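The complex appears here without one of its protein chains, the remainder shown in place.
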Amino acid sequence: MRRLLFLLPVALFAVIAGYFTLGLRGDPSLLPSALIDKPAPDFALPGLGGKPGLARADLAGRVALVNFFASWCAPCRTEHPLLMRLAEEGKVALYGIDYKDKPEDAARLLAQLGDPYRRIGVDREGRTAIDFGVYGVPETYVVDAAGRIRYRQVGPISAADWERKLLPLLQKLGAS
Amino acid sequence: MIVELGHYALVLALFMALLQASLPLVGAARGHPAWMALADSTALVQFGLVALAFAALIHAYVTSDFSVLNVVQNSHSTKPLLYKVTGVWGNHEGSMVLWVFILTLYGAAVALFGGALPPPLRARVLAVQGMIGAGFLLFILATSNPFIRVVPPPPDGDGLNPLLQDPGLAFHPPFLYLGYVGFSMAFSFAVAALIEGRVDAAWARWVRPWTLAAWCALTIGIAMGSWWSYYVLGWGGWWAWDPVENASFMPWLAGTALLHSAIVVEKRGALKSWTILLAILAFSLSLIGTFLVRSGVLTSVHAFAVDPARGAFILLLLAVAIGGSLTLYAIRAPALKLGGLFAPISREGALVLNNLILATGAATVFLGTLYPLFLEKMTGAAVSVGPPFFKATFVPLMVPMLVLLVFGPLLAWKRGDLLGALGRLKLAFAVSAAAALAAWHFTTGGPIGAVLGIALAAWLAVGTAVEWAERVKLFRAPLGESWRRLRHLPRAAWGMSIAHFGLAVLVAGIAASAWQTERIETVRPGDTVDVAGYAFRFEGTEPVQGPNYSAQRATFTVTREGRTVAVMHPSRRFYPVQRMPITDAAIRTNGFADLYAVITDPGEGGAWVARLYYNPLVPWIWFGAVIMAAGGLVSLSDRRLRVGAPARRGAAVKAPGAAPA
Partner (left out) sequence: MRAAPFPSPRPSPASGRGRILALLCLILALLPLPALAVLPSERLADPALEARARALSRELRCLVCRNESIDDSSADLAHDLRVLVRERLKAGDSDAQVLAYLTSRYGDFVLLRPPVQPDTWLLWFGPPALLCLGGVGLAFALRRRRGAAAEPAPLSAEERQRLERLMREEEA
């Protein structure tokens, strides 16, 4: 009994070291969304430069990707080519929400790099972003046909992210 | 050339450390005096080599040798000389070299001044030091080499983060490491004692100076970090319960517990295995702190650059050092003899209670700091554990300890007289009640916790004074007798009284910070803002050119009842190399309160957003910490801890209950 007591410290340390080992894997900055499997928040945003805006109703009926971006956001540029490719393939409905941005800057960016979005909503105050639980851009949400959020991609979508996470999920949801 | 010399010295130091870690152990086991004596020479040579490497790195920084990657990344030719030097440890690689430098410094100190230690113990202690040194030298050479060249060298460096270009931060890491690494001595002594299977009063006496020295340095180091965060970050606070701060606080709590439990081992021969465990834990927590800060396992506001490879390496070191020592503990500690008996109400009982609460405190901080990681790995849920949690859990834990702290020194060893102690504390009780009433009255209410905190501080201060007065029989004996007693009071007793008094000052400072007055206003030249009776008149800003920054310097004339009390110049600096603006707070203190001014955002027409504070008693937080460390130093100078302290046999006879196993 007394001997067991003396084993306690090393046993506790073994548990802690195990967690540290797990902790070394994975990025602590990636957070699960609080809205997984919950209905996407309601929103209705104006469009960019006179074009039609984006509202929750626009997402209804099919699987959609909602991508939060901004012209001042450097990492957004790294995922832009991938978004353009998706738009060309046309298999998935890609919507954009321009986060806390000057509309003219966003328009210039899209004119420069191409516009991959079916529709764009301008979220100047960042309120819709807060409703989605966004804490930085880019973030991308998968919204299923029933209007529920199924996945959140934090940070730019890399080719690996697309192949391993997003594409299988979209196929499962029947988007493509 | 000098850079390669430094690199080479590190490699040689690694081999020295490996020698130091192995041969003396064998020597101690087989009784070869020559092999044991190798510990001394290898420790000294290892220190010399690491010092050489450290000097080479400093040389590269001072001469702005941009062919060295580490210098390029952390220095700039226009940086003032002081920050060129301190920039050496303002980054991961350089700070690890400083870490090992201090480790070998302690090793060399044992080799030079450990003459009174029995040769086998000294050989084993130094061998354990050698193992730690070898582990970290290997870590530096394998993952964090500061001597890597870059070809072709860029014309100039990236500079040092402006927030680190500050005299307060320049000396924060060395003190912190003196503390962290200093606990390696207690660790080595503990492991050596476990190998020998012997813990006695003499052992406790030998460990004490190292632990005290480390504790003093860590106290100062943490206080400096907190002071830096107070005046550089410009947020008006001084402790954020950030993982990095917690990482330094946990070893401090364990070290404080160790200091107290080692007294029981020394005086009464009890608590041996617990003291050994604390010695292992204090250093283990230092190592874990190093791991947390540098591995990226936790997100922190002021972390080093994150590198998983380094994290994995440190984790391996942790597993070997902590896992190894705790396994040894599990095997050998049960055989340690139990020491002297004592009643629950006794000096020992009070010290045990102190240890229980401090250990729980350390566990609380540990759990709070790491819980997000644990939970995320268990269930995937993300939680935050922030200041509100620690305020709700850690602070209530400390209150009973501070209340009981006063009783401890008044109780006798073995069996104390609680009622007698209570009777002698009447004065302390009366003063603390009066202090609470005064605080309540003069602050027109305020948080009840702060009022209680002031009462607690008064209780601590007066209780400590009462105990001191009893020792010298103040007013009970003729003054001449008191004077004689005063002069013969052991330094250790002085140290305790001073440190406990410092804690009282610290508690007062923390409690009173609840009465901070804050004003956040947009000010235009000529505007006046009233902060707790002080009128801050904003005169405007002017551009100023610093050595490696440009700044807008504001002028506030502060008056109280029409009389000018201060002219303050907070500024907003811009460092072109890093393209980073920082705020530079202006602080005017009178020792009892700080006036604190920061300007943050410029507006139109010379307007600025100003944050102005009146912080009563906040400087006492740092005064208190300095007094505590001073108490530690006084205790360190006690005759019985000096070089050539009594040898084991003599001490064992003198100390009752000491049982050589």
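Observations
Read from first to last, the chains carry the letters A and B; within each, the first residue is number 1.
Rule of thumb we're sticking to: a contact is a pair of C-beta atoms (placed from the backbone, for glycine too) under 8 Å apart; a residue touches a chain by one contact, two chains touch by 3 or more.
Quantities reported herein were computed from a predicted structural model and do not represent experimental measurements.
Taking the complete complex into account, the chain left out of view touches A, B. Within the full complex, the residue among B:371, B:440 or B:623 touching the omitted chain is B:371. Touch with the chain that is not drawn comes from one residue among B:161, B:327 or B:637, which is B:161. Interface note: of B:5, B:312, B:382 or B:633, the residue touching the hidden chain in the full complex is B:382.
Residues of chain B that touch the chain left out of the display are 73-74, 90-92, 160-161, 163-164, 233-235, 237, 240, 242-243, 299-307, 338, 341-344, 349, 352, 356-357, 359-360, 363-364, 367-368, 371, 375, 378-379, 381-389, 392-393, 397, 520-522, 578-583, 598, 600-602, 609, 611. Not every partner is drawn; the one left out touches chain A at residues 29, 31-35, 41, 72-76, 78, 100, 125-127, 130-133, 135-138, 154-156.
Everything below uses one rule, namely that only the chains that are shown with their structure count from here on.
Interface of chain A with chain B (complex): residues 2-3, 6-7, 9-10, 13-14, 16-17, 19-24, 28-29, 31-32.
Those residues of chain B that touch chain A in the complex are listed here as 273, 277, 280-281, 284, 291, 295-299, 308, 311-312, 315, 318-319, 322-323, 326-327, 329-330, 333-334, 370, 372-374, 376-377, 380-382.
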